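Structure below; questions to follow.
Omission of a single protein chain aside, the complex is shown with its protein chains in their original locations.
First chain written, first letter: the chains are A and B, and each begins at residue 1.
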Amino acid sequence: MIPASFEYHRPADISAALAILDEYGDDARVIAGGHSLIPMMKLRMADIEHLIDLQDIGELKGIFVEGTKVTIGAMATQHELIDNGDIARVAPILHEAALQIADPQVRYMGTVGGNVANGDPGNDMPGLMQCLGATFHLVGSGGTRDVAARDYYEAAYMTDREDDEILTAISFNAPEGGFAYEKQKRKIGDYATAACAAIVKIDGGICTAASIAMTNLSDTPIFSAEAGAALEGTACDATAIDAAVAAATGAIDPTEDNRGPVDFKMHVAGTIIRRAIERAVSRA
Amino acid sequence: MGKQHYQINVNGETKDVLAEPRELLIHTLREQLDLTGPHIGCETSHCGACTVDIDGKSVKSCTVFTAQVAGKEITTIEGLGTPDEMHVLQEKFREHHGLQCGYCTPGMITRAHRLLQENPNPTEEDVRFGMSGNLCRCTGYQNIVKSILAAAAEMNASKEAAE
Partner (left out) sequence: MNDMAPSREERIEGLKGLGSSRKRVEDARFTQGKGNYVDDIKLPGMLFGDFVRSPFAHARVKAINTEAAMSVPGVLAVLTAKDLEPLGLHWMPTLAGDKQMVLADGKVLFQGQEVAYVVATDRYAAADGCEAVEVEYEELPVVVDPFKALEDDAPVLREDLEGKMEGAHGPRKHHNHIFTWEAGEKEATEQVLGSAEVVAEEMVYYHRTHPCPLEPCGCVASMDKVNGKLTIWGTFQAPHAIRTVVSLISGIEEHNIRVISPDIGGGFGNKVGAYPGYICSAVASIVTGKPVKWIEDRMDNLMTTAFARDYWMKGKIAATKEGKITGLWCHTTADHGGFDACADPTKFPAGFMNICTGSYDIPTAYLAVDGVYTNKAPGGVAYRCSFRVTEAAYFIERMIEVLAIELGMDAAELRRINFIKKEQFPYQSALGWEYDSGDYHTAWDKALDAVGYDELRKEQAERVEAFKRGETRKLLGIGLTHFTEIVGAGPVKNCDILGLGMFDSCEIRIHPTGSAIARLGTISQGQGHATTFAQILASEIGLPADSITVEEGDTDTAPYGLGTYGSRSTPVAGAATAMAGRKIRAKAQMIAAYLLEVHDDDVEWDVDRFVVKGNPERFKTMKEIAFASYNQAIPGIEPGLEAVSYYDPPNMTYPFGAYICVMEIDVDTGTHEIRQFYALDDCGTRINPMIIEGQVHGGLTEALAIAMGQEIAYDEMGNVKTGTLMDFFIPTAWETPNYTTDYTTTPSPHHPIGAKGVGESPNVGGVPAFSNAVHDAFRAFGLRQSHMPHDHWRIWKIANSLGLHG
C-alpha cells in the first residue's frame, strides 16, 4: 500500500496555510494527525497533490479551560485530551469518550480537529460535540466564522466547511449534570456499531436539561433535540427514558455494513442509547 | 515532487535522509537506515508491528510520512537495549515466553516501554488496554501481559533500590 506522489507543505502559521490552500484549491488538503487520511492515501482512495501539514502552527494547539469555557485547539490530540486534568474535571465526558477512540498509538497522533472536521460518520467526536453544543471555529481567506457543531454536518464527508477553510478550534461551555459516552464496537480500533453521548442535568429530582447525540447511526452524527426534550421536566423515570429512546431511535437511519444489518443496528442503538441515558442519570 | 533532505534523530544519532515526501517512515527506517526491527504487518494502522517512539509518543510508523517527523527524536527497538545490556522488557519477554514468531515483538516492546514510562504501576487491565494497539497472532497475549507486569515490577524494584 503505497500512496501516490504529492508536494508537501509545512506552513508556520495560519495565513501561510491559507495562502497554499488558495493557490491550489481542490488539489490541496490539510493533514493533522493523518490517521484517517494517510490510510486513504495508501489505498489510493484519496488523490492529493498538495499536502499541507499543520503541525507547526502554534495557533492550532492547546487545550484551554477558563472557568466554564473550554477551548480545544484543532491540533490537540486525543492523548492530550485524555491526559488533561482540567478536561477530566470540567468535561469528563470528553475524557471518557476519547478513551474509546481507536487505540493508544492512534490517540497520540489523532487530533480532535481532524476527528470533527472531515465528516466521517464513524468518528466519535462529532456526535459528542453536538451533544455538548460545541462551536467550531473556521478560518478562510475571507476571515473567520463560527459554526455550531449541530449545523456543521451535511452528509458523509460533506460538511459546512469550504475547501479553502481550516478548522482552528472547538469551544463549548462545560456541561453540567451526569454524563455518559456509550459505544459498542467489534474490537478496539473499530468504529462504533452504535454510540451515544448523553448529558442529563437533574435539579431536585427533575431533569432540567438533557442532550443526546449519536455516532455512526446515520451518514452524519445525529443530535436529537426530541430525545432531550422527552427527559426534560421529568424525573427520568422508565416512561421518560422510553420516550427519549424512542425519539432518539426515530432520528437515526443506519445502513448495513460488516457490523451488521439495519434491524440489528436499530435494536442495538436503542440499547446503547438507553444505557447512555441511564448511566448519565445515575451520575446526575 | 522529487526527493528532499530530511534530518531526523534516530536512537540518539542525527541522520540525514533523502526521501520523497510520500515516503513512509517505516520504509525510511527499514530501507535507508537498516533498522529492520520495526516490521510491516497491516499497513492500515491496526497491527502496531511498526511501532516506534517519536518524541515520547508511541507511533505506528507505517502511517506517518518521514517528511512529517523531520526534526523529531525517534527511538526504535534497536535503541532500547544493547546485546550486552538488554532492556528489562527484552529480558522479561524472554523469561515469560512473551513472544513466538517474533514479528510483533519489536513493536510490542517499544510500545510497552512507553506505557511503563507513563504508568509505572499498571494493573493487568491497564496493560491490556495500553497494549491494545498491537496485534499478536501467536501468543494470545497472556504471556505478553505477564512479561510487561514482570518488567514493571523489576523496574520499580531497581528504582527503589537506587533511592
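Just so we're on the same page, a contact is a pair of C-beta atoms (placed from the backbone, for glycine too) under 8 Å apart; a residue touches a chain by one contact, two chains touch by 3 or more.
Values in this document were obtained by computation on a predicted structure and should not be read as measured data.
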{"item": "Touch criterion as defined above, residue of B:Val10, B:Leu25, B:Ile54 or B:Cys104 at the omitted chain", "value": "B:Cys104"}
{"item": "Chain not shown, touching residues in subunit B", "value": "20, 22-23, 27, 30-31, 34-44, 46-47, 49, 76-78, 81, 83, 86, 89-91, 93-95, 97, 99-106, 109, 127-129, 131-145"}
{"item": "Touching residues (missing chain, whole complex) on subunit A", "value": "1-2, 4-5, 44, 103, 184, 186-190, 193, 258-261, 263-264, 267-268, 271-272"}
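Going forward, only the chains that are shown with their structure count from here on.
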{"item": "Distance between the centres, which are taken as Cα means, of subunit B and subunit A, whole angstrom", "value": "29"}
{"item": "Subunit B contact footprint on subunit A (complex, rising order)", "value": "1-8, 10, 31, 34-35, 38-39, 41-43, 51, 53, 55, 79, 102-106, 108-109, 188-189"}
{"item": "Residues of subunit B that touch subunit A when the two form their complex", "value": "1, 4, 20-22, 24, 43-46, 48, 51, 57-60, 63-65, 67-68, 111, 115, 129-133"}
